[in-house]
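A single protein chain has been omitted from the complex, and every remaining protein chain is retained in its original position.
When the chains are written out, they are named A and B in that same order, and each has its own residue count from 1.
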Amino acid sequence: MSGRVLLAVAVALVLAAVALTRVLENQYYYFATYVILQYVVLATAWNILGGYTGYVNFGSAAFFATGAYTAAVLIKAVAAPFPVLLVAGGLVAGLLGLGIGYLTLRLRGVFFAIATLALAVVLQTLVVNWGYVGGSRGIYTLRPARVPFFDNYVEFLFVVMVVLALGALATARWIERSWIGRGLVAIRDNEEAAECMGVPTLRLKLVATTVSGALMGVAGAPFPYYLTYMEPTSAFNLDYAINSLAMPMIGGTTTWVGPLVGAVLLGAAQQVATVTISSALNLLIVGLVVVAFVILAPEGIVGLFRRWRARARA
Amino acid sequence: MFSLDLLTDAVVAGILLGGFYAAVSLGITLAFGLLDIVNIAHPAFVILGAYGAYVGNSRLGLDPIVAGLLGMPVFFLLGMVVYRVYYASFEKRGDESLRGLVFFFGIIFIIEVSLLLQYGVDYRSVDAAYLGATLELGPITLPFRLAIPFAVALGLTLLLHLFLSRTFWGRAVKAVSQDHLALRLMGASPVRVKALAFAIAIATASVAGALLIMIGPIEPSVGREYIGRVFAIAVLGGMGSIGGTLAASLILGVLESLTSTFYGPSWALAVSFGILLVVLAVRPAGLFGR
Partner (left out) sequence: MVRNGRPGIRTRLVVMALIATLALWGATAPAALAAGPIKIGFGMALTGALAGNGKAALIAMQMWAEDVNKKGGLLGRKVELVYYDDQTKPATVPGIYTKLLDVDKVDFVVSGYGTNVIAPAMPIIMERKLAFVTLFGMAVNEKFNYPYYFQIMPTGPEPLTDWSKGFFEIAMKQSPKPKTVAIAAADSEFAQNAAAGARQNAKKYGLRIVYDKAYPPPTADFTPIVRAIQATNPDLVYVASYPPDSAGMIRAAHEVGLKPRMFGGGMVGPQYASLQTALGPLLNGIVNYHFFVPEPSLKFPGIDAFLKTYQERAKGAGVDALGYYLPPYAYAYLQILGQAVEATKGLDQKKIGEYIRANTFDTVVGKVKFAPNGEWAQSRVLMVQFQGIESNDLSQFSGPGHRAVLYPEQWKAGSIVYPYEKAKR
């Protein structure tokens, strides 16, 4: 699918989303879709580092929460306008990614994974002890009463998330097709060989960590307004780490389509499960499905689809 | 507020706690340090062991340590099975790093949620006659609740060290991480040796779990706090070194205890992980690594 076609599809989707907000009153679908789209961004971001480069990030929550708390601070301090929140969230989280990458990317992949876990804990402790954002007592961020053009704030957040999701997918696709992407794949397949061939591995890995972190931060920036009450346990919730990892694994890690498929499927399933069977079974099923996919379908749904297409053609 | 008494107490408490951390980390040292298997689900197995001790204690009236020891063969078998699946799905295909990690991630959830469905979220603890008592050694007060797990952990560490250095299979385990071919030439199948090592690692989780529930009440998600800690210890100690694991655990325990006492408990965990980050950045081989 050519870039131009995809661009047209993206624009059409945004327009459709806006049109939908004029017509559909039922807020539930906006909230539910918001969460799914949020995971599209997180899964795509994770995959840039995890799927393309082969470095597993267990601390997605740290970057997500960084974006969320940056936004909360800006709202509290200067009542910053919304676009500033997004940019700031992405910037700070991106810097965090850069920093952690610089500290640990010279090590083997597994150490990076452990370092991201440690990062999440350290960051959470810092936030818990930071009085300005309320520490563990949490911070209230009341939504603005009016928002231009939309009937209510929820619809606005929904459209924002549509745009963010499309942006993340576009970024991933661009990276995948560029020389950066090719370098990342070389790193994933055999880092030493890539070094020997002159691929600037450290620089590329830093790019991947920074972009990945920044996107996660951007996904987190609207979070204070989404919930209106935010405290560290919910912002740093392990769910974000698990899902942003499970979704690309299920969908497929080698292309930008994989995380999208995984996020939509798993995200939708979780949303539906919350309001239907609604119990601990939800998590159990995630665990079982992830394990099943990882064992049986290592290239995810996208991989399976490719095989069928190949067979159909043969 | 600083007083020698307080300092001694904090250090002693830290040492006792550190011993317990060592028991939990031994499995990781074996699996991750020696076999390169990133079993992040190890703390979940420890929780499973803790529930095993709980069941043994509450239904059969067994002393929790006895229950933990009795559980070892079961956990050993469990470890064998898990390793075989892991091997067939990942190691054979050379795919282990990313997908292996995710596999164990999934196992964490399966274990946790199964426990949740079976036992609910209520905290469980064990009863043993000696748990409330303390031992006075001069100026130092040693609560049995911490001292006994410490002693058992030391014993376990020693046993494991002896196994790895003095027995054929133990040395085979150490060798398998370094040289497959030589191992084959010596007549041991690398796969079987790895399976043995992994199974032993999981078996230690049974005892570690019993110690965990002796120290404090548990519920299914308690294991998650330990995921980071045990890897911090494994890295700090230098992968694969049993002595290193013990030393790193004691250091971490004392650090946490000192921070807790003098700066405030909320920083204790951050300090440990902060140290981990620094070590990773500066000397990734750990303090005692090769």
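Heads up, the rule we're going with is that a contact is a pair of C-beta atoms (placed from the backbone, for glycine too) under 8 Å apart; a residue touches a chain by one contact, two chains touch by 3 or more.
Only a predicted model underlies this, so the values are computations on that prediction, with no experimental measurement involved.
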From B:L26, B:V82, B:A172 or B:I215, residue that would touch the chain that is not displayed: B:I215
Chain A residues touching the omitted chain (full complex): 25-28, 30-32, 35, 125, 128-129, 135-138, 140, 142-143, 152, 154, 226-231, 233-234, 237, 239, 265-266, 268-269, 271-280, 282-283, 285, 289, 292-293, 296-297, 301, 304, 307
Residues of chain B in contact with the chain not shown: 1, 3, 5-6, 9-10, 13-14, 17, 93, 116, 119-123, 125, 127, 132, 134, 141, 143, 145-146, 215-217, 219, 221-222, 225, 257-258, 260-262, 264-266, 268-269
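The definition used in the following text is that only the chains that are shown with their structure count from here on.
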Chain centre separation in whole Å, for chain B relative to chain A (CA means): 32
Residues of chain B touching chain A in the complex: 32, 38, 85, 89, 93, 95, 97-99, 101-103, 105-110, 112-114, 116-117, 224, 227-228, 231-232, 235, 266-267, 269-270, 273-274, 276-277, 280-281, 284
Interface residues, chain A side, partner chain B - complex: 50, 54, 56, 103-104, 107, 109-111, 113-115, 117-119, 121-122, 125-126, 128-129, 238, 242, 245-246, 249, 253, 280-281, 283-284, 286-288, 290-291, 294-295, 298
